[in-house]
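A short write-up of the structure that comes next.
Of the protein chains in this complex, all but one are displayed in their positions.
Now for subunit A:
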């Protein structure tokens, strides 16, 4: 009996696996496959532990070293200086705005991608979706500098029409604009599977039952897309909350987010204790918000079924 080569190769592999990994070890297989991920997360947790440690030591201005004694001084500093509250508030507001705008813009894009009957349009939408991933965030931010700058395309066009030029760069709206543009592909990527999971018959059924498309959207499509909407919101929100490059480059120091403040603490004023404390505040805040969303939305979010 002559079987194809690929079959015989697979049979050989199976035989080898049976020797190297006997059946009684098989229930460990799942843990074995999980191990790399667990190690990675474990290293992160250790790093977080060190950060917590740092944050509890005050900077000794005489030696520029962290003092031995434990104290909450760094956290007190964050509370005392209004600049940190302002940066934090700006970051949170930015994250909320960017999430709302990006998800709102991503929804029609993802819907068109899923529902279009034209293969050409679907390909074009897919290419346009993945193209930005090939261009780094910093490169894109510099691209916006060229377009929006004082001598940039927009202002040249305005001047050409005899209109006064405007300062578009180094403003909060510029940062929000850059972040939305950066987050849009993430939001679309997370919405596409959620929308693809809604059978088209659901929409046709709704229509034949008497609903116009807007009612169908409100009562059928959006409720059924909820897992994707929440998943996309959570990802965009957390990515924005911790973003560094866009506020730094497009904000030019006028609209720093919390990540910039952390960077400055570590590398500008060389106060690792304060930087660590700010990091802990950011991690805690982000975790609480995401946990809150999952609590309210249930475990069905992100399409993870099982616990109902």
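Throughout what follows, a residue touches a chain if its C-beta (ideal position, glycine included) is under 8 Å from a C-beta of that chain, and two chains touch if they have at least 3 such contacts; residues count from 1.
By our rule, contacts and distances are computed from a predicted model.
> Determine which name in "Peptidoglycan glycosyltransferase MrdB", "3-oxoacyl-ACP synthase", "Xanthine dehydrogenase" or "Putative spermidine/putrescine transport system ATP-binding protein" the UniProt entry assigns to the undisplayed chain of the complex.
Options "Peptidoglycan glycosyltransferase MrdB", "3-oxoacyl-ACP synthase", "Xanthine dehydrogenase" or "Putative spermidine/putrescine transport system ATP-binding protein" narrow down to "Putative spermidine/putrescine transport system ATP-binding protein" for the missing chain.
> May I ask which residue of A:156, A:215, A:254 or A:284 touches the chain that does not appear here?
The one listed residue touching the chain not shown is A:215.
> Looking at the full complex, which residue from A:199, A:253 or A:292 touches the chain that isn't shown here?
Of all options in A:199, A:253 or A:292, contact with the hidden chain holds for A:199.
> Check the options A:108, A:143 or A:223 and report the residue that touches the missing chain.
Residue touching the chain left out of view: A:223.
> On subunit A, what residues meet the omitted chain?
199, 201-202, 204-212, 215, 219-220, 223-224, 226
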